[in-house]
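Removed: one protein chain of the complex. Kept in place: all other protein chains.
Letters A, B and C mark the chains as written, and numbering starts fresh at 1 in each.
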Amino acid sequence: MAQHNHTSQPVKKVHANHHSMKPHIVSFILSLMLTALAFAAVIYLPEQKGFVYPYIVFLGIVQALVQLYVWMHLKDKGHLFPVMGIFTGVIIVFTCIVMALYWV
Amino acid sequence: MAQHVRPRNTGLWDWITTVDHKKIGILYLVAGGFFFLLGGLEALLMRLQLMYPEQNFFIGATFNELLTMHGTTMIFLAAMPLIFAVMNAVVPLQIGARDVAFPFVNSLGFWLFFSGGVLLNLSWFMGGAPEAGWTAYVPLSGMQFSKTTGVSFYVLGLQIAGIGTLIGGINFLVTIINMRAPGMTFMRMPMFTWTAFITSALILFAFPAITVGLVLLMFDRIFGAVFFNVASGGNVLLWQHLFWIFGHPEVYILILPAFGMISEVISTFAKKRLFGYSAMVFATIVIGFLGFMVWVHHMFTVGLGPVANSLFSIATMLIAVPTGIKIFNWLFTLWGGQIRFTAANLFAVGFIPTFTIGGMTGVMLSVAPADYQYQDSYFVVAHFHYVLVGGMMLGLFAAFYYWWPKMFGKMLNEAMGKWNFWLFFIGFHLTFFPQHFLGLMGMPRRVFTFMGGQQLELGNLISTWGAIIMGVGTLLFLVNVAYTHMKKQPQAPADPWDGRTLEWTIASPAPEYNFAQTPRVRGIDAFWIEKMAGNKGMTPAEPLGPIHMPSPSVLPFIMSIGFFIAGMGFVFNKYLFAIVGLGIVLICMFFRSYKDDEGFHIDVEEIKETEKGARL
Amino acid sequence: MNHADHGVLPAEPEKATLEGRNKILGFWLFLGGETVLFGSLFATYLALRTQYVNGPAPHEIFQIELIALATFILLTSSLTSVFAIIGMHRQNFKMMLFWFWITVILGFAFLGLEIFEFVHYYHEGHTLSSSAYGSAFYTLVGFHGGHVLFGVLWISLLLIKNRKGLTVVNAPKFYVASLYWHFIDVVWVFIFTVVYLMGILGGQGGA
Partner (left out) sequence: MIRRLQHVGRMLPLLLMVALLLTGCGDPYLSALQPKGSVADMQFNLIKLSIIIMLGVFTVVVVIFTYVLIRYRKKKGDNSIPEQVEGNHKLEIIWTAIPFVLLIILAVPMVTTTFALAKDYSNDKNVVQITVTGHQFWWEFEYPDQKIKTAQELYIPVNKKAHIKLESADVIHSFWVPALGGKKDTNPGMTNYLWLDAKEEGVFQGRCAELCGESHALMDFKVKVVSQEEYDQWVAKMTKGTNKPANNAVLADQGAEIFQKSCVNCHAVDGKGGPAGPDLTNFGDRTTVAGILKNDKKQLAKWLTDPEAVKPGNLMIIPKLEEKQVDALVEYLHSLKRE
């Protein structure tokens, strides 16, 4: 297929880690652990809500970042606009959440 | 590589299947223009009713239908598509691209907008139009208080049109990020392309909020959910938040492209580069960002408390700073220039003081305790028409006069254009200036009448006469278009205005493939640089070769029909229709994904032929 | 171009053409929009999280084992779709197909659990109309479920259609589908945290 051969962005070169399973298995185990920690906190510390709420939200955010950066390759080069897209979204989501908690 | 034959379609079929951004631009222009006339007609009817106190032409529900449909039509079905029209016609040309990133999606975007718009307007004939205002506040817009199907039409029409707008926005983002010609760095992009870029980003992040709002309202109205039903624990402020988290960015979605158009027109007709280009870019980004942080200024009177009100009041005021930067940069672009008062430039120049007034009443509104007086009064109506009509519409008219030759290959008549400007401009101020005072004198908005003897008569009378004059001005534009296209006249030159940017380096109208050879860009105002260097045109960045084009497709049109049928099905609780409609959509998606579009090629001979015929 | 040339693919076939790069970037931006979409749904849920007037409260009906299982399934499916993309990058077409099919199967398993769960709640009197809480719950979780459903259908279709081999034309499609699938998993992380775990704790508190 002929392409529009004018582009301001050169074709990206390969990154070796795309071929390797290791980082992905590591992040899978990490995700499992984070999930398990969250469930455990809810099961074993049901009375300490003041701690558990922020704690599990924090775990969730860490897990989301791991998945975004490792599995969805945001850590790789050439992902400036995806990163901007997602995090602009996140900022707006954050304002929405604040709205929901304080002003509705 | 298989050489595919170039499909040759003509007439209606061609318009329905086209994926050419220039033609889609024209489709947006025609459809948006039609809806503008419709919205204008609704405005005229309202103004007629309010010409004298206690008249009885359109009262009660009818008036509410008119005002809801006027606002909704103007914002979603006139302003948005007219902006998309100019973006489609101009952005790819300004960045030296042969096409947009997703031609198919682009066409789907148009057809979705159009079917949403048609769906919404059919409500007039199918049980009544929505009557809860363009803001559709719950619970008034809920089933309990709005028993006709009007609001359901509103919900589904906007939902469908909104999806179209959203994918259109993504298309422009990717086009601008990935398809720029060599040398066209971000900081060399023309101002209009910049504003189109930021506007598309705002669309991407703002529309999902209204999508969710509309889904909640639809579930409440159609599936018995209770989001807004206070007795079941629902909350009526939730809708207002979701609406305005979208709604405020929406007004910047509308004004930013107008800022871009003005920037192009003013710098061309002052024969100067844009003063403070980098500050302009920066200001655009800041306005876009702040736009998401101020939505509560529409809700000062709902009782969120002094802390929220103060914070959002200050955040809102801050937007005056980047906007002020823009105003002064335009003034200083004109400063020291060689100003030519063409029709396009009249509109652009008229924009400056008019928008300034609108912006300043905006800042007045942002003062929360004072807004307790202005809110939902005609003062607000005056404010937003100053920014929307005096700002955005003047910008759009400037853009039409300026880019008409590039879109159609014909020049609009200048003398008529000037009449068009003066009638519209004077009519505009007559209509909306007195409304500031009406509001302060105690006239609420969205009222179908006012009582005599409260000193509101004069203002309303002037306002109605102004609207009539504005209507004549608008009609004059139509006459101008008709005259231009009926009269035999030579094809417009490629560069009629002594332009500065890439779109003026190619023939008018632009050939199908835009650029025979992709140009190499050497700086801001790329064409002007070459002109000053004594070059005839741009230096090509590639040898002449066959050009690959996407094939036309009727799928977008069919998909939009599917959405239309589904929408109707939901409005009338006929789920069979809904399923059939959505089925059509899914089948089209299946086909699209199943059959790869291989496109076709325009060969070198044909390109040479076309280029020879062009009047460069 | 659809046919032939396996093996001579560029290293990252999904980004080899401008069309491919456009598709991937466009899809990322779309995910940015989806972020706001789910964010608004989360905000709605949070705003109404204590409004279970006539219906049951979350801690009365949620079953933590079920949620743990669903979470595990979806997380694993995300991993398998990573493997599929690794297969693509190794130009091992069979490997890619295999892992994508596993992903699809896991996706269906997740959906099955969710349907089972919803039916169960329905019998407990927790419905779309039982309370504002119910409306918010079903809309948020249902939107996610709808995304899962769309995802499995989409990936299946891709797999059925592209049996012949990998090309620079279909590589971006697979890549984008895997991005979509990961995104659904990321959203689920917040759903199990905010909706289920916090619900089980007793939704009264703030976050």
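Worth pointing out:
Convention: a residue touches a chain if its C-beta (ideal position, glycine included) is under 8 Å from a C-beta of that chain, and two chains touch if they have at least 3 such contacts.
Since the model is a prediction, treat every value here as computed from it, not as a measurement.
Note that the absent chain touches B when the full complex is taken as a whole. Within the whole complex, the absent chain has one touching residue among B:30, B:45, B:140 or B:462, and that is B:140.
Of the candidate positions B:156, B:334 or B:393, contact with the unshown chain belongs to B:334. Touch with the chain omitted from the figure is made, among B:30, B:44 or B:279, by B:279.
Contact with the chain that does not appear here is found for just one residue of B:107, B:313 or B:435, B:313. Mapped onto subunit B, contacts with the missing chain fall at residues 59-61, 63-64, 131-133, 137, 139-140, 145, 230, 234-237, 270-273, 275-279, 301-303, 305-306, 309-310, 313-314, 317-318, 320-321, 324-325, 327-329, 331-332, 334-341, 349, 352-353, 356-357, 360-361, 363-364, 367-373, 375-377, 437, 440-442, 444, 446-451, 453-456, 532.
Going forward, only the chains that are shown with their structure count from here on.
For this pair, subunit B with subunit C, the centres built from the Cα atoms lie 34 Å apart. With each centre defined as the average position of its C-alpha atoms, the distance from subunit A to subunit C rounds to 14 Å. Multi-chain contact residues of subunit A, defined as those touching 2 or more other chains: 1, 3-4, 7, 9, 81, 85, 88-89, 92, 96, 99-100, 104.
Across the assembly, subunit B contributes residues 1, 177-179, 204-205, 209, 235, 238, 241, 245, 598 that each touch 2 or more other chains.
Touching subunit A in their complex are the following residues of subunit B: 1, 96-99, 177-182, 184-185, 201, 204-205, 209, 235, 237-238, 241, 245, 292-293, 296, 304, 308, 518, 541-542, 546, 548, 598-599, 601. Residues 1, 101-102, 105, 166, 170-171, 173-174, 177-179, 204-209, 211-213, 215-216, 219-220, 223-227, 229, 231-235, 238, 241-242, 245, 590, 593-594, 596, 598 of subunit B are the ones touching subunit C in the complex. Within the complex, the subunit C residues that touch subunit B are 1-2, 18, 21-22, 25-26, 29-30, 32-34, 36-37, 39-41, 43-44, 47-48, 51-54, 128-136, 138-139, 157-158, 161, 169, 173.
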